[in-house]
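One structure is given below, represented as structure tokens, and several questions about it will come after.
Removed from the display is one protein chain of the complex; every other protein chain stays in position.
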Amino acid sequence: MASLTFNGVWKRYDQVEAVKDLNLAVADGEFLCLLGPSGCGKSSSLRMIAGLEFISDGDILLDDRRINDLEPRHRDIAMVFESYALYPTKTVFENMANPLRLRKLSKDEIDRRVRETARILEIERLLNRRPSQLSGGQKQRVAIGRVLVREPQAFLFDEPIAHLDAKLRARMRGELKHIQKTLGTTTVYVTHDQLEGMSMADRMAIMREGVLQQVGTPHEVFNRPTNVWVATFVGDPPMNILNAEVQAADGGLVARAPEYTITIPAQQAAALSSARLTDNKVQIGVRPEALTLSSVRDPQHPIAGRIYAVQPLGDVEIVDVRVGDDRILVRTELGTISNEDMNAPVFLGYKPEKLYFFDAVSGQAVY
Amino acid sequence: MTTNPRTGTRDDVTQVQDDRADVRGDDLLPGPAVDARDQVVRGRGSRIAGVVITAFLGLYVIWTLVPFYIMITSSFKASDAAFALPPEGDWGGAVSQLFVFSPTTEHYRGLFAQGEFERYFTNSVVAAVASAVISVVFGTTAAYAISRGRFRGKRDLYFWIISTRMAPVVAVTVPLYAIFKNFALLNTLPALILAYTVFNLPFAIWILKGFFDSVSYEIEEAYMVDGHSRWQALWKIIPLVAPGLAAVVVLCILLAWNDFIFAAVMGGEAAKTLPVATQGLKSASGIEWGQIMAAGVVTVAPMLLLGIVIRKYMVQGLTMGAVKQ
Partner (left out) sequence: MAVDTATPGAVLGTPRPNTPRARRYLAPLLLPAVILLALLSIYPFVWLIYMSFHAVGLAPGAPSEFVGLDNWQRMFTDSQYWASWGVLARYSVVSMVLEVGLGTLLAILLNRSKHEKLLITVLLMPMMMAPVVAGLLWQYLYNGTFGWYFWGLRSVGLLDEGTILGSADTALWAIVAVDVWEWTPLVALIVLSGLKLVPQDQLEASWMDGAGPVRSFFQVALPSIKGSLMIAILLRFMDNIRIIDHFIALTGGGPANSTKVLPLYLYEQSFSFFELGYGASIALTLLLVTILFGKLVVNRFEEREPRPSKKDEELV
């Protein structure tokens, strides 16, 4: 096991810069999730670690060793591919034994390790099958098994569960996390699904258009996003964003839009007045679960809106509210409001300490 | 890879319910359980339509097979009397003439008695197999490189390759004849082998590229991450295109074996192949149809057998890969 370090890494294709000056350290034994939408450079970064992509600029270190020029086979890193990349002509056993045979392990040792791994993954009964006889979930387990038997320096996962259905994904998230924690192997996990990052990673590194946006624990990223893009990317349903203007009032600051006026808490007001906003424009972020609803206007529910749609989800429901031209999602207890008819008037309340403020031009969060 | 024709979805994506080791038997049988034909609720008149369809297909099969039948039976008919036609309109006589005769192998024996026909057969085999092997060996490496590589001019390279394959045979024969004459290669098997390679090599590249395209590069990457070198990884995926290789070998053999123009112009007597020899029987004194049909059977039979062996890839090959089955 080892640590992994990106030092000013660039990846350029003919025209496109896929990864721009990536600096990132993955600690020994850490589960790091590279998160971002498709095309953000996360896969390229992963493939550079594996040695499947040439590093245009910068260095990648495994522990303290520069691995830029090593061929994939000399890096001792294992990888699970998005397509699983099982060897179609080999049985499950041979798929898993393949990397071990190359390491010249004894026959008994190979047999022992493959069976042990198969037991952990509950695929013992599939060992004599071929990939074409497996379901998607089974293939995925075999692909993971091929990685686990090796005990390599690091695990790389490239969207390993993206092709499974929602139920199975939920279970695999738990299993992968458990396995990683059990083995303690350094892991880099690429996904576009923020839920996978939130639920499994020790830390998340969020990328957008080749640029690293933020690195932090899921808790940090969720609660203190560095910019409006990260804020809306993480969390489901996503954070609501309202456009407003900052104005001075009663010795403090307020954010004003035609439909509402929000008093900005003192601490954030101080930060906002020291941040130089263009034309005083600000974006207010508020998560659906930080909003409350009421059928009547009262001091706690000052913002007037109309119901657009209600999505019940068992014990909670997502209420889609129109405020002016903005649509705001509110996550609330079932039965909070009595009249759920379309266009019924409804009043929104918020917790001031749960508001985020972003520079409307740069998108940077102001804390 | 199986695709459900009804929904257009891929089974291995949708069929993920059961991922545990205790798979049920039905887990192994992906694909539609329902026959697509059953989806149509048969309306009135479908019975008549069914009869018409069967009749048409039946007639078409007869139209296709009758020449084969006549070729084969004629090759076993002895004398001129057996070849005589009944009076016009005498359908009963025609039936007995077509189906009742005492078979003889004299035409086949006659063919091989001259002592030359075995040599023509060998020439055909050597020219076809050699050209197929050259084409597949060079074609495999090139097809791999084209499938995996991204380089400038790839489109032009494509076009050049496929247009070579589609060049008119006679138009290619004209300069090759002059060139081979200069190199004193006329009337030799190497001339024929090279000439067949003009068409077989681009064909092999073209078809095999399609086969390599359908092998995910991630499989090679997986081998490399497992600890193989790049060359080993390439070698490891060859079994995945093996059906393609077999099909291309057969199709190259077929093309070379069935050629007439090249062999007629550049083969001479020394490198005469079966089609030329068969056509040559015609110009001999009087036309001995029995013997020509026997030669035809000898020429066609091996290809029919090979064709049936790779039936699955035949259409793909004959359409330059435009059609995959």
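A and B are the chain letters, set down in written order, and residue numbers restart from 1 in every chain.
Throughout what follows, a residue touches a chain if its C-beta (ideal position, glycine included) is under 8 Å from a C-beta of that chain, and two chains touch if they have at least 3 such contacts.
Here the structure is a predicted model, which means the values were calculated and not measured.
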item: Residue touching the undisplayed chain, where the options are B:51, B:113, B:167 or B:270; value: B:167
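The working rule: only the chains that are shown with their structure count from here on.
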item: Touch list for subunit A against partner subunit B, complex; value: 50-52, 71-73, 77-79, 81-83, 85-89, 98-99, 102-103, 122-126, 133-141, 146, 163-165, 168
item: Complex contact set, residues of subunit B against subunit A; value: 12-23, 27-28, 216, 218-219, 221-230, 236, 239-240
